[in-house]
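Here the complex is missing one protein chain, while the rest keep their positions.
Up next is subunit A:
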Amino acid sequence: MTLSPDTDEKLATYAHPERLVTTTWLSEHLGEEGLVVLESDEDVLLYDTGHVPGALKIDWHTDLNDPLTRDYVDGARFAEVMGERGITRGTTVVIYGDKSNWWASYALWVMTLFGHQDVRLLDGGRAAWVAEGREMTTEVPQVTPATYPVVERDDSKVRAFRDDVLAHLGSPMIDVRSPGEFSGELLHMPDYPQEGAMRGGHVPGARNVPWARAANEDGTFKSRQELESIYLEEQGLTPSDDVVAYCRIGERSSHTWFVLTHLLGFDKVRNYDGSWTEWGNSVGVPVER
């Protein structure tokens, strides 16, 4: 049984309000049966410094990525990762994290590949919870493991591979990186490690809409109206468009994927997680500057 959605007024304006919860909703439902809260951060130690009471850690790198192949874990490993956190197929999962929920969006997107039905983001992420002075703890909860079924990942709906992007050239594509990366002047996010792309620039035809434009200063999502004015009016997209989003390794574009899919109700948005680290290194693919 999944938990009832957050009926907050702001959330109600979004296309799929059931995909988000507010800090108020979360604090009221903490500890309820059928709810598991996960923290997914860029910083691997942040959870250990203190987290939402009852929350469990999920690491994008060690839990969701295959250690050998550049790909996500398979159904068997995913079942383990979920099961050891007490998650069943029917569990309501709320994910939050640092850096405006980049990695939380990413974890939510990976859970979507496995078709987990009820997975939500905490609007504003970890920063919102901390800013409101809500309770934090370093206590790691004891979990009764659950049985999660081994499900085949379905990459066809929300994930794009390099060849899909080649076939998509000329159709709507959003590059969510910073303007400097988009123009080719920078080969990495400002202030972030070099990730070794041999070419700078962007996929031909892609529009540059940095992910952060969808977020307020405090990390919460902008209102439906503000988001529509960016993606629909300014960029001329419509919710029936087939859209591909990418960034550098797929985490920032998960944030935009979430915005387009769940907040604006686009039908077909795929995240190209290979992103610039793959495209900028691939032999023979076209690059635009």
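Here, a contact is a pair of C-beta atoms (placed from the backbone, for glycine too) under 8 Å apart; a residue touches a chain by one contact, two chains touch by 3 or more; residues count from 1.
One rule holds in what follows: contacts and distances are computed from a predicted model.
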Listed names "Heme exporter protein C", "FAD-binding protein", "SufE family protein" or "LAO/AO transport system kinase", with the criterion being the UniProt name of the chain not displayed | "SufE family protein"
Of A:Glu28, A:Asp48 or A:Glu185, which one is in contact with the hidden chain?
-> A:Asp48
Considering the complete complex, of A:Asp6, A:Glu39, A:Asp98 or A:Asp123, the missing chain is touched by A:Asp98
Against the hidden chain, subunit A presents residues 42-46, 48-49, 61-62, 98, 190-195
